[in-house]
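Removed from the display is one protein chain of the complex; every other protein chain stays in position.
Chains: A, B and C, in written order; residue numbering restarts at 1 for each.
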Amino acid sequence: MELQFNEGERAFREEVRAFLLDNIPERIRQAVYEERPLPRDWMIEAQQILNSAGYAVPHWPIEWGGRVWSPVKRAILAQEIDRNSVPKPLPFNVTLIGPIIAAFGTEDQKQRFLPGIANLDIWFCQGFSEPNAGSDLASLKMSAIREGDHYRVNGRKIWTTYAHEADWIFCLVRTSREERKQQGISFLLIDLETPGVEVSPIQSIDGFHHLNEVQFDDAIVPAENLVGEEGKGWDYARYLLGQERTSMGNVGFSRRRLERSRALAGEAAGERSETLLGDADFLRRQTWAEIRLKALEITQMRVVASAPVQGADPKTSILKTEGGELLQEAADLLLDTMGPEALTAGFPAGIGPEEFYGIDERSGILSAYFSSRKYSIFGGSNEIQRNILAGSVLRLGRKR
Amino acid sequence: MELQFNEGERAFREEVRAFLLDNIPERIRQAVYEERPLPRDWMIEAQQILNSAGYAVPHWPIEWGGRVWSPVKRAILAQEIDRNSVPKPLPFNVTLIGPIIAAFGTEDQKQRFLPGIANLDIWFCQGFSEPNAGSDLASLKMSAIREGDHYRVNGRKIWTTYAHEADWIFCLVRTSREERKQQGISFLLIDLETPGVEVSPIQSIDGFHHLNEVQFDDAIVPAENLVGEEGKGWDYARYLLGQERTSMGNVGFSRRRLERSRALAGEAAGERSETLLGDADFLRRQTWAEIRLKALEITQMRVVASAPVQGADPKTSILKTEGGELLQEAADLLLDTMGPEALTAGFPAGIGPEEFYGIDERSGILSAYFSSRKYSIFGGSNEIQRNILAGSVLRLGRKR
Amino acid sequence: MNFDLSEDQVLLAEMVGRMLGDHAANDRRDPGAEWRDCLGQGLIALPFAEDQGGLGGGHEEVMLMMEAIGRNLSQTPYLQSVLLAGRVLALAGRMELGDLLDGAQRHCLCLYEPGQRYRWATPATRAERCAEGWSITGAKVSVPDLDDTCALIVPAATAEGLVLFLLPPGISGVTLDIRPAPDGRTAANVNFASVIVPVDAAIGDPAGNEALLAEALDGAVLASCAESIGAMERLLDLTVEYCNIREQFGAVIGSFQALQHRAADMLIAIERARSITIYAASMMDAPAARRSVAVSAARALVNRSSRFVGQQAIQLHGGIGLASECAAGAYFQRLTVLETLLGDTEHHVAAVERSGGLLAA
Partner (left out) sequence: MNFDLSEDQVLLAEMVGRMLGDHAANDRRDPGAEWRDCLGQGLIALPFAEDQGGLGGGHEEVMLMMEAIGRNLSQTPYLQSVLLAGRVLALAGRMELGDLLDGAQRHCLCLYEPGQRYRWATPATRAERCAEGWSITGAKVSVPDLDDTCALIVPAATAEGLVLFLLPPGISGVTLDIRPAPDGRTAANVNFASVIVPVDAAIGDPAGNEALLAEALDGAVLASCAESIGAMERLLDLTVEYCNIREQFGAVIGSFQALQHRAADMLIAIERARSITIYAASMMDAPAARRSVAVSAARALVNRSSRFVGQQAIQLHGGIGLASECAAGAYFQRLTVLETLLGDTEHHVAAVERSGGLLAA
């Protein structure tokens, strides 16, 4: 055992931290810290800075920009990015579609897409969920019928984050009907400019527009945009599960939020003490959250430092739920620093984000509180994760 | 609406309180307060004092000792008994078998049993659960075969509280096999002196012996001990559900525990303040428990003051779970007042209760902590109650 | 004891429910129209004594009204203008109450100040006597439902004690910064720069104003509990409906036991909230200190229930719960605002603690 970072790991952390603080513009880090949605060009700017240093896609194959860094180093990088309020490299690009294309795509696809994906020259969004296929993703219905050298695509995807900013969408589509609903699913890349593709906004309860519905009406997609083999889309999607486990617990993000709640509570008036941080109940909740964060940081490192498990790794379900719940608890704490001023700190609904920036540095907190509910819903709800833990790990309800 | 006790109700409360404090011996009340198991004769002594004042069975028919008191008054009585550390009239006698015999028994049975049940001259215990019929009570297997003027009884009952103190047991038994397992069940009274009946102790994790297993091997029970009709036992048992709802929330008991935890915390050293009660975290938990108790007291009164509902009343499921959880939280708080002294305050396992009394007035707290787990298990576990709330009340999972 | 509604109360609840339900059924909510309907139906006059031109309704009637407001997510500023500002005018015996009751003027109470959380009794806003009467300087934050047509009631510290000032709309020196609140309503920060008012703008008696405000505030907090209960009940209904329709894995999700138990916990949380609110209602005629503790206990527990019910309603809805188009989100938002509107959880539990707890209550 070696329970501390070793010297090389500590040096790497300093190097990363120094690079981030020196190179990512303050305006961008400030916006991330305040949890404001970033303009599209700022996100691209940040990712390109990271990519220039090899920080955007270190987990990719070396020929496509990857680095021979240990998982521990990659986890350190991910944590430093988050805790220093640097925008994460777009996950749809770097942890989802990039590795899929690298693993299953044709040489042509790799050359055409991978450099742009890494550098955010091409922005991908994810087309998995459908109105009737959420937790039960295998029930998806969007169809792609092969007609010569193209597919005719019909159907609807929902909850597609950033579809309105993206250039391309990667979709799970049904290319044939099979006995088991997991079969007959294929993996298709679709240019959002394709005629017949329409993106419509979904307004979120946090007052912003990040989510979209994407409608496909007889969209014609070149067959060369199929990734891998027809009918294997489900396997490719599952391949992603547990691939990039270095940042699953969101520990850097939770740390950033908890640092902020401690700071804000130290400034806010208290109920029984001079400051809210002196109020025992707030302090106790903050302290428990910090203790849980420390546990989560170690759980994250245990996952990272352990050899990848074939199939579902139980610890990733724990990381997912614990990480999400801690982000939610931190959002609760942030909200609870505000007192009556929660009402006027700023809420963008119906007005557009711009007007709120500058009014109050806390304007992002209420939005963050509402939007944080997503962490226990998207990407496999906490109920699904607990099903996995009880079934695959504890083997409950299965006679031995 | 009339949200406060009226004058008559307040006067009744004072009258009850004065009677209890004047008539129940201090040694008994002290033992109840300290949560020590009472000797059998003390329990009988206390119930006979209550019965002399008409306080043991006010909810029974008037001809058998009942009173024409409103449900609100009966609830006041139950609360005062509990909060003043008076032993409750034995529930197996007064809220279970008494009302059953009064409602469904023969005239002979009533005359033979009811006065003794009220006065605890006859001590009944309850034979419902079986090793394989706990939450799924209708799966019970204990058989009673009619042979002329008697039944031949075979089987096993478990978790029978006080069977080792009791004179009689009332049992649900299977008198015939039917399609639906709720049918073919009958209600039988059995003298524990009957040959073939054997009571064996079950040691509890609280260090005491309250629970037993009762084994029946070819026990011969006179047919006149059948209550009501053969095959209707399930209906009679269900008749009890929600019959005596005046004390279901255990509010007097929880109040007594919370008064004690506040008092003990006021004496114990604190971690950050002079006393533990000054420690913000303990105080906050104590305060929340008191707020929940107040809500529960009102819920109890809302149930009491409302007309009985045909079938299952949702509020009784809420009372049951909330009441049990609050007793458990109060037990947690009591434990948490003890610090390191929890280790030597006294635990009766392997030594017998007597040696512990007098060593430390807190000797009952650890036992109470362990035994309080039963409140979410017995009498329909909290999981069963939540099934009822979701199914019968919210009608979840049932298409409308 | 008796928890049943009287016949009149049943009729009132039906009438209000129908009226606000009609507005809720409208795609485009119009708070102004709701307010006018409330005026028309005598609901603005409901809580005030008959000799002040009111209908003599008590806290129970107000709670029925507020539950309906919560259930229908009405945006009518009843809490602010009737139960807070109106109640202050009534308690102070001011004629201006008539303007509120006949619809000529809406009033708002400016309670909190920047950085002071819920400490309204010791304002930094100050007023000094001057030739014309008084000159007021300071700032208030987060005044709900305030627009530039409203008259303001502003507590300020003076050499004589706490004085409440009644300011007409549009008076010089007052600036409003009106912002959208997270519940689709608005709230305003208000600045007072040497605002000059005549002597008779001072309401009530400085020696009694803190008690007067406390009484109005306690009534409003109780009413806000009722609004939260109405909103939670409707939100649970919506959630159950959704769970009984939404299918995943070949079954309606309402058939999954984990979700069933969550919904049962929501039901339990709402019943707790209802019971503690009934308790507070029963204490409204008790001495002020006991009344305030009861109200704080209620709001604390209602807050706790609200957070649980709001968050879990979204969870049980899944993705759709995060979309504004789904009604659940709007209830969650309103419940969240109600948690912070008149004292948050920390504030109210601390008040119960300072009083020595509830066992003696």
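The rule we apply is simple: a contact is a pair of C-beta atoms (placed from the backbone, for glycine too) under 8 Å apart; a residue touches a chain by one contact, two chains touch by 3 or more.
All values reported here derive from a predicted model rather than from experimental measurement.
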Contact set of the excluded chain (shown chains only): A, B, C
Touching the absent chain when the full complex is considered, from A:186, A:321, A:344 or A:371: A:321
Which of B:153, B:318 or B:366 contacts the chain that the document leaves out: B:366
Sole residue of A:53, A:199, A:269 or A:390 that reaches the chain not shown, by the stated touch rule: A:390
Sole residue of A:109, A:161, A:286 or A:363 that reaches the chain not shown, by the stated touch rule: A:286
From A:247, A:299 or A:337, residue that would touch the chain that is not displayed: A:299
Interface residues of chain C (partner: the chain not displayed): 256-258, 260-261
Missing-partner contacts on chain A, residue numbers: 1-6, 9, 72, 255, 258-259, 262, 283-284, 286-288, 290-299, 301-302, 304-306, 314-315, 318, 321-322, 383, 385-387, 389-391, 393-400
In chain B, positions touching the absent partner: 129, 132, 134-136, 139, 158-159, 202-205, 207, 211, 268-272, 276, 279, 281-282, 328, 332, 335-336, 338-344, 346-351, 359, 366, 369-371, 373-374, 376-378, 381-383, 386
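Convention: only the chains that are shown with their structure count from here on.
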Chain located farthest away, centre of chain B as origin (C-alpha): A
Between chain B and chain A, distance of the C-alpha-averaged centres to the nearest whole Å: 52
For chain A paired with chain C, centre-to-centre distance based on mean C-alpha positions, whole Å: 38
Junction residues of chain C - those touching two or more other chains: 256, 259, 349, 353
Interface hub residues of chain B, defined as touching at least two other chains: 283-284
